[in-house]
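These notes concern the structure reproduced below.
Every protein chain but one is kept in place in this view of the complex.
Per-chain residue numbering starts at 1, and chain names A, B and C are given in the order in which the chains are listed.
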Amino acid sequence: MKDVELKMLERAKELLASGEVARVVGWKKGDFCYDPSPAVFKTVEELENGFVYDYFCGANLSKYLIDVSKKEGKTAVFLKPCDTYSFNQLVKEHRIKRENVYVIAVECMAKLDIEKIKAKGVSFVTGVEVVEKDVKVSSLYGETTLYKPEIVLEKCAVCNKTHQVKDEEIILHERPVRDVNRFAEVEKLEAMTEDERFAFWKEQLSKCIRCNACRNVCPACSCIKCVFDNPNSGIAAKANDSEFEEKMFHIIRAYHVAGRCTDCGECSRVCPQNIPLHLLNRKFIKDMDGLYGEYQAGESSEGKTPLTSYTEEDKEPNDVFNGEAK
Amino acid sequence: MLKIAKERLNDLYAKINESMGLFIPIKKAGEVNYHVWGEGKEVSLETLKTVKSPKNMFFPQSENMMKFKTEGKNIEIIDVRDEKRPFVLFGVKPCDYKAIEVLDKVFLADPVDSYYQSRREATTIVTLACSKPEESCFCKVFGIDATAAYGDVTTWLDDENLYWQANTEKGEALTALLKGLLEEGGEAEVAAQQEATKAIIDNLPFSNLDLSRFKPENLNELFDDPAWAEMSEACLGCGTCTFVCPTCQCFDIRDFKTSEGVIRYRCWDSCMYSDFTLMAHGNSRTTQMQRFRQRFMHKLVYYPSQNDGLYSCVGCGRCVNKCPQRLNIVKVIKTLGGKNND
Amino acid sequence: MQDVTTEKKEFTPNIVAFCCNWCSYAGADLAGSSRLTYPANVKIIRVPCSCRVNPMFILKAYQQGADGVILCGCHPGDCHYVTGNYYTRRRMATLFSFLNYMGIEKERTRVEWVSAAEGARFSAVMNDFVKTITELGENKRLSDLRVKEGE
Partner (left out) sequence: MINETLIPKIGVITDIRKDTPDVKTFRVVGTDGKKLFQHMPGQCAMVSIPGVGECMFSITSSPTNEEYMEFSIKKCGCVTEVLHALEVGAQVTVRGPYGKNFPVEEDFKGKDLLFIAGGIGLAPLRSVINYVRHYRANYGKVVIVYGARSKDDLVDIDEIQNEWVNEPNMEVYLTIDRPQDGWDGHVGFVPAYVKELGLDPNMTAVLCGPPIMIKFTLAGLLELGFDKSRVYTTLELRMKCGVGKCGRCNVGDKFVCKDGPVFRMTELDELPDEY
């Protein structure tokens, strides 16, 4: 990871120094080893003082390009493999000015989830060292070794993504294509009874505080004015005032990004109450794959999505449940 | 000082629950928040930081204020306020307790907010001193002693016992109610724990933040600081920091139409939202930088200026843990607070 | 003891039917002029095309007290706007499956294709849907308690 970080930093400095780009979107060091923030670097000095790329840079930077790409001059951005899907999707939706962006695809190697580390009983984390599947976590109270697959972000646990932006610079190791079933959790829910599923979601969604973090971080949620913010929509609400509103918000949001959601997992990463929001989006992905053929949003910046196309032979809605025709 | 063995805590909850409601950290769907206690609920006193602060005990995320019935041109107003049943708010951390005092200054100032007041008066607050503070804690910066006695009753928890000390009349009344369950003792254990905890707190990474620049006379200088633009660049404009914050108290008042009339309710709102200041003819804060600045200026400068220097932050560190992009008040203090924070 | 049987009898569901202007609404008209009956508790909302129906409309209907929502449009291939109902079909297929995933009863929401000539079919469809919902009972899982406050 350190070698990747050094290469990235060097490249970013070159690009800024040569004037090829006006700014670099990357990650900036935080107060601890695990809290880097997305940041826009404008000078070499800023890069030297704060640039970081490590196992905690889970944030997807592609959405920032909506604004930044409209500024004067080119912007260089570091995208992890999964972020490139969001990037393509945003380009497809004409949200990003493609010609103003210089993409550097970077290795990911699965990002760690500090909450999962803390849940293992380790507090005061001061550093991590990853060796294969072992993570040596040092804390104020000593060192512990944790099993990496158990402490990575949900999106990384089931990732089999490869970088998708063509003709750009790559700082990447060879990635093995993994055989993972990202729908395993969805299938578990599908196997439950209606009542059990209802109870599951009721309990999960009752935690929602309607902070809008899932929406605001979501690269697919790029509407200039969200319907939930529009006072004339009749459904604008600030807090969930009833169980219905909890469901309404999440159903409509999941539906609105269906076919455009690249499964980047940011919604689940940012949820302060750890609601498994990815299970909503993956249900749509799984259903659409099953009904209309496999489709991965963001694989390309062109083409139609399952919900903006059709065939005459499509299944009837009344016959479709759990993504399969009766 | 009184004490009760940890295994018997459930009896204590049940006893309280006989005559009043009990609001306590409970684990539900994997997360610990304050909920109404009931037999079989998974109480988690050890959790240092509940996701939401206990402020929703007094200032719920959403509450009905009144109803209107309309008939033709006529309006009838129905007061939906009712007598609040007595409640015990149990396990409040010292920072969260101090946050309630911050809210008191807003809601109990003239004219008193009766919705808040009635709940506040009906509630006995039992605090739980900290013994395992985290790296994100910085209550010391705001003059809070996380081991000290706050609230109507203060408790301390170790591996064996919960230690109990009543501080007020309300607290004495609650203690009297639980007489059969509590026994004498524990001074030495508590003192030892306090000492150990204080040593940890002194060494916390944020315990020495310097707030001296955040004072009313620097208001405009801080407001105009160019660093806001950079600090807010990654801000998503979500309301996570606001909603998990124990001192944020902004609210919205809205109407909901039902088949029978209109319910007027209030709900939490966030100055981080773009429509917070939106009016028919314009918006006084159009950029996220302005909104970001408002939130932190309010906590560190505006509120203290209105309230004799009391900061509207208690260093609970929830925003440090929960901000999706890891922006938080500590970064603001470090950036704007001058060289002592380097 | 509560008498379950009598309680069921008393329940008359609120049904919202979104009907496309060109086929199904005309079908409903024909049903009327042919003196074919369908239950009075079916409230028809005319939409220009079945694909005008946003999932939000369906949720809103449930919020405001609907016990069942049915969406009627031209038969696939006959859409006045050529392809509108093909999109509807995909949208509703995914939405219905999703609602069921959230634990909402699958019978509660339905799509039927009814042409302008099918007055009898319209009547039959509505009668059948009302029967299904009556058996299914009140919508509790997607209702907003506040709406019914004061009733």
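Quick note on the criterion: a contact is a pair of C-beta atoms (placed from the backbone, for glycine too) under 8 Å apart; a residue touches a chain by one contact, two chains touch by 3 or more.
These numbers come from a predicted model, not from an experiment.
From the options B:9, B:45 or B:65, the residue with contact to the chain not on display is B:65. Note that of B:114, B:168, B:259 or B:340, the residue touching the chain absent from this view is B:114. The residue from B:45, B:122, B:178 or B:262 that touches the chain not shown here is B:262. Although one chain is not drawn, the whole complex shows that of B:10, B:207, B:274 or B:306 it is B:306 that touches it. Residues of chain B in contact with the chain left out of this view: 65-66, 68, 70, 73-77, 79, 81, 106-107, 109, 111-115, 117, 216, 219-220, 223-224, 249-255, 257, 261-262, 264, 266, 269, 271, 276-281, 284-285, 290, 294, 297-298, 301-302, 305-306.
The criterion applied here is as follows: only the chains that are shown with their structure count from here on.
Pairs B-C and A-C differ in how many C-beta pairs touch across them, and the larger number is found at A-C.
Separation between the centroids of chain A and chain B, computed from CA atoms only, is 30 Å. Chain B and chain C have Cα centroids separated by 46 Å. Averaging C-alpha coordinates per chain places the centre of chain A 36 Å away from that of chain C. Multi-chain contact residues of chain B (touching two or more other chains): 256. Shared contact sites, meaning residues of chain A that touch two or more other chains, fall at 241. Interface residues of chain B facing chain A in the complex, by the touch rule stated above, are 28-31, 33, 51-52, 61-62, 132, 134-135, 205-206, 230, 233-234, 236-240, 242-244, 252, 254, 256, 265, 267-270, 273-275, 320, 322, 324-327, 330-331, 334. In the complex of the two chains, the chain A residues touching chain C come out as 186, 189-190, 194-202, 227, 234-235, 241-245, 247-248, 251-252, 254-255, 258, 280, 283-284, 287-288, 291-292, 306-308, 310-312, 314-318, 320-323.
Contact residues on chain A toward chain B in their complex (touch as defined above): 30-32, 35-40, 59, 64, 123-125, 140, 203-204, 206-207, 209-213, 215-217, 229, 231, 237-241, 266, 269-270, 272-275.
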